[in-house]
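In this view, the complex is presented without one of its protein chains, the others remaining in place.
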Amino acid sequence: MKQVNMLAMILAGGRGSRLHELTDKVAKPAVSYGGKYRIIDFPLSNCANSGIDIVGVLTQYESVLLNSYVAAGGRWGLDTKDSGVFVLTPREKADTGLDVYRGTADAISQNIDFIDQYDPEYLLILSGDHIYKMNYAKMLAFHREHNADATIAVIGVPMREASRFGIMNTGEDGKIVEFQEKPAHPVSNLASMGIYIFNWKMLRRMLVADMKDPASDHDFGKNIIPQMLADGRSLYAWQFKGYWKDVGTIDSLWEANMDLLDKKNKLDLDDPTWKIYTEDASALPAYIGPDAEMERVYITQGCHAEGKVKNSVLFTDSEVRAGAQVTDTVLMPGACVEEGAVVTRALVAEGVRIGRGAVVGSADSESILLVAKNVKGVD
Amino acid sequence: MKQVNMLAMILAGGRGSRLHELTDKVAKPAVSYGGKYRIIDFPLSNCANSGIDIVGVLTQYESVLLNSYVAAGGRWGLDTKDSGVFVLTPREKADTGLDVYRGTADAISQNIDFIDQYDPEYLLILSGDHIYKMNYAKMLAFHREHNADATIAVIGVPMREASRFGIMNTGEDGKIVEFQEKPAHPVSNLASMGIYIFNWKMLRRMLVADMKDPASDHDFGKNIIPQMLADGRSLYAWQFKGYWKDVGTIDSLWEANMDLLDKKNKLDLDDPTWKIYTEDASALPAYIGPDAEMERVYITQGCHAEGKVKNSVLFTDSEVRAGAQVTDTVLMPGACVEEGAVVTRALVAEGVRIGRGAVVGSADSESILLVAKNVKGVD
Amino acid sequence: MAKAFGIVTSTPRRIHVAGLQDYRSAAAFSFLGRYRVIDFPISNLSNSGIDNIQVYLNKQPRSLTEHLGTGRNYNINSKRGRLQLLYHSQTGTNELYNTDVSGFLDNMDYIQRMSPDYVVIEPCYMIYAQDYDELLERHIESGADITMLYHKVDNAKDHFLSCRVVSLDKDKHITSLTENRCNAKENNIFMDSYVMKKDLFIDLVRKTYDFSSTYSIAQMISVLCTEGKLDIRGIAHHGFFAAINDLNAYYEANMDLLDISMAEELFSPDWPIYTRTSDSCPTQIFEGAEVKRSMISNGCLIEGTVENSVIGRGVVIRRGAVVRNSVLLAYCTIGEGVNLNNEIVDKWASITHTMKLEGEPGKPGYVKRSDVL
Partner (left out) sequence: MAKAFGIVTSTPRRIHVAGLQDYRSAAAFSFLGRYRVIDFPISNLSNSGIDNIQVYLNKQPRSLTEHLGTGRNYNINSKRGRLQLLYHSQTGTNELYNTDVSGFLDNMDYIQRMSPDYVVIEPCYMIYAQDYDELLERHIESGADITMLYHKVDNAKDHFLSCRVVSLDKDKHITSLTENRCNAKENNIFMDSYVMKKDLFIDLVRKTYDFSSTYSIAQMISVLCTEGKLDIRGIAHHGFFAAINDLNAYYEANMDLLDISMAEELFSPDWPIYTRTSDSCPTQIFEGAEVKRSMISNGCLIEGTVENSVIGRGVVIRRGAVVRNSVLLAYCTIGEGVNLNNEIVDKWASITHTMKLEGEPGKPGYVKRSDVL
């Protein structure tokens, strides 16, 4: 049979309210990124490239778009005879009513029957809102080598920022000796990425017990991991060294887009050995008009640029009309900057129009302006 | 673009409690039928063959198997660039909490945003628990010809049974003048099949109003259709003349299977122009052993028969061992009748084993015996 | 369901596109950056609701097989419909025998098995949008035996060589079908596309072979329309139309679509042209780059100047390079300071040592696949 006996579950439940209007109609993992992608393309493509065939996507908030998006598993090649992407929402069972997921661990607990269908040896838990490329097969190899009960992916963060994260204190071989959630005085800079590999049989027993515990928050970070440490189980930290970005705020989402403008940037979406797959738009190649000026631009199919674009990311079907100026800006799918309008340091949401001659955003604003509604023209 | 601008929604919510243990772990539409199929293969294959590309499946009860089953839209060819089968469960939105579907109409109302994504002209409502082959494109042609606001598929039932159904009283041209739910003294024998075509724009307005009506049951049969008649809208009945069976009870499910044993039966699953598609099992062809006796048997891939089988339907991977006798019986997937056991007039559920020498069911029982648990052998 | 099945014919013998055709059939040519020529006929059929399609292949079938797959990218339901790739072997002894008719005869079994009553036949080397469902309705209504599609052009004198032209009477009956002798500017170019009953088609295939084993269907029709026994009519096509019959025609068809209004007409949202995605990431345009009046596919890295050009997927244009009036196919590299004008550069080619390449207007230069210059 296939080599990787590991099933992945993506926790995609979050509304991501710090993304404001961007998540009014879509769950956070379905938010657009990088010209043609959605955030959830990253964990899904990572799974496909890592040889994982079955992926569950756990969601309960505004799942229509996310649902219809990920259900087309063919985008990631996950539609062969025995592979698939499955959207798992809370449901009524013979013995229980309909209830929301009470926490990250509860979301898995409520889907034990789904996981059991495939009888995996390992369970990979992912979150749906990070931008990164990771070979989970390597993490699994590390997990097996160390005979671990659980392995947690960690990334080195600047020491001064460590108190914002869940920090792993480890021995020399990577064995986790302590886990501190947002420690005031961190002793390590290894932050948890929220990516876990568990031996499924062991985790299954713990989840069954956790479901019955009224005092539990049913959360991996707060309950399951501390319990495992208390039980003296062997937990290992696997250090990841590539590009990794939480895009939970407008500023960080904008930044992560801007990172793509750098020559040989660390994310390297151009790598043919680790492609990120996404929906294919039926659109013409990008068209750049006779009087356009383009400098440091990330541009994709369906874009139509006639004006001046600098230091900006143009998403599918976005438009910059003649005489318009777009600087330090992200234009999300279908956004349109009309004739003569000036847009600076902004993130223009999907389908939003900036009217003729309007001026939006400013070069010295502290944070990025989210433009979520059409802006009227001035002439 | 494609010719049929009609989107289908399958109401697959029902637990189907009259199917007893068969629906403990799966929703009714996922129950097996006809050797290799599941009930929901019929509406889904009908959609595919009728040229409908987008199908929503509305479910809230035990959807894991149903969900992972229908999500693989490739089984019905519904996985092209712009087609798909989407599982729609109740969900949390920006302005509402998580709530179950309150009725058939409410299930549609809660998914107006899904439907709007595709902007269909017509909406086809189907139920997920009938066995039939129907060309919905023909029904749509009838709907268009009559400039109807809604068209309801009806089937002629014996007059003496009409009071068990929702009955349509129509004019000569098929225009519905009255709708009677289970009338004591029916004047027509045209029963509603629970299959509706609506003009989407009109229905959408009605659903929005219905959602706000505290007195409504949010049901098509109880509220929407009577309201439309009261409003003087033009509703038409389209008469279907093929095989149609509600498989809501053990007896009717058994009967519908037995119907397949008849030469040139009306369902005709062998028709190459209207195939019913389903999951493909990785299984050997049926193997029939050297001492087997087979008469009037419907048998499929993965079956292994060594004993005596008469007047029975053998589902995928079911087994009849040497010396066993199986008569007037349905063996669901993976069911096994061990050496020397005798099974008569029974429906043996998925994976159930009838132990060596056991005797189960009887030729003169009034109703069909459901065997949902392993039966111990006698030696 | 659908009234008709579709046939996309293989590249006819008379079509020769120098250079490009050494590596693939005309159907598989890259077009306007992200498409292939065959995307147009297949999308036309799919958008017309025709999902039983036969594609005839003769030479180099690999790239087409991979590109078309099972038709999912073209919205063809693989259960209800079928995208069938049919090979017809080529006789080495005499090219004359390798007609469309010999291909149809090789696969007559599969034609006869088709259940729709009508057949729509399209060429694989022409670019246009056409609703065949509508054409079929008009065909049925008119009562004609065969309906042929043509396009009225005003540059037939120096274009469409090796294409055919039709003459029509007032009632749109085809009175003649002849080779374009380039003796008139205005002419009705036959679009190698027709609609007829399946039975008539099968009959016609057999009759043609009996008449002459080197004749194509079109040649036979040319005989038949003078005979006057069949009712053969023409319908004019409107909108963008290009025949990729030689290298210059290929070049011009690409260039013409740099007129964005023309491109937007051909690529209407109501009539999507489908293709296979390569999962390339977006294109990066760096500091110092200048890009004007160009179509840029995904996955490119652009540091130099690009003007009036069509750029394929994954092309690299280094600092100081200048690309003008050129068509660059996927994955080619234009090195630092290299100057290109009026060139067609084939896939995977790399121009790094030759600092200047300039084709003539009307006779574009061609750089071979995988060449390093």
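Quick notes on this structure:
In this document, chain identifiers A, B and C correspond to the written order of the chains, with residue numbering beginning at 1 in each.
The criterion applied here is as follows: a contact is a pair of C-beta atoms (placed from the backbone, for glycine too) under 8 Å apart; a residue touches a chain by one contact, two chains touch by 3 or more.
Keep in mind it's a predicted model, so treat the numbers as computed, not measured.
In the whole complex the chain that is left out makes contact with A, B, C. When the omitted chain is restored, the residue from A:Lys81, A:Arg164, A:Lys201 or A:Lys266 that touches it is A:Lys81. Among the residues A:Leu7, A:Ala30 or A:Ala48, only A:Ala48 touches the chain that is left out of the figure.
Summary of contacts with the chain left out: across B:Ile176, B:Ile197 or B:Ile276, the touching residue is B:Ile276. For the chain left out of this panel, the touching residue among C:Glu66, C:Glu186, C:Asp210 or C:Glu336 is C:Glu66.
Annotation: of B:Gly35, B:Pro90 or B:Gly334, B:Gly35 touches the absent chain (contact as defined above). Contact with the omitted chain, checked across B:Val100, B:Ile288, B:Val359 or B:Ala372, is made by B:Ile288. The chain not displayed touches subunit C at residues 60-62, 65-66, 69-70, 79, 84-87, 92, 109, 279, 370.
Interface residues of subunit A facing the missing partner chain: 1-3, 45, 48-49, 51, 53, 74, 76-83, 137, 273, 275, 277.
Not every partner is drawn; the one left out touches subunit B at residues 34-36, 74, 260-261, 263, 269-270, 275-278, 280, 282, 284-301, 304.
In the analysis below, only the chains that are shown with their structure count from here on.
The chains touching subunit B as well as subunit C are A.
Set against the C-alpha centre of subunit B, every other chain centre is closer than that of C. Work out the mean CA point of subunit B and of subunit C, and you get 45 Å between them. Centre-to-centre, using mean CA coordinates, subunit A is 38 Å away from subunit B.
Under the contact definition stated at the top, the residues of subunit C that touch 2 or more other chains are 72-73, 272, 274. Among the residues of subunit A, those touching two or more other chains are numbered 74, 280, 282.
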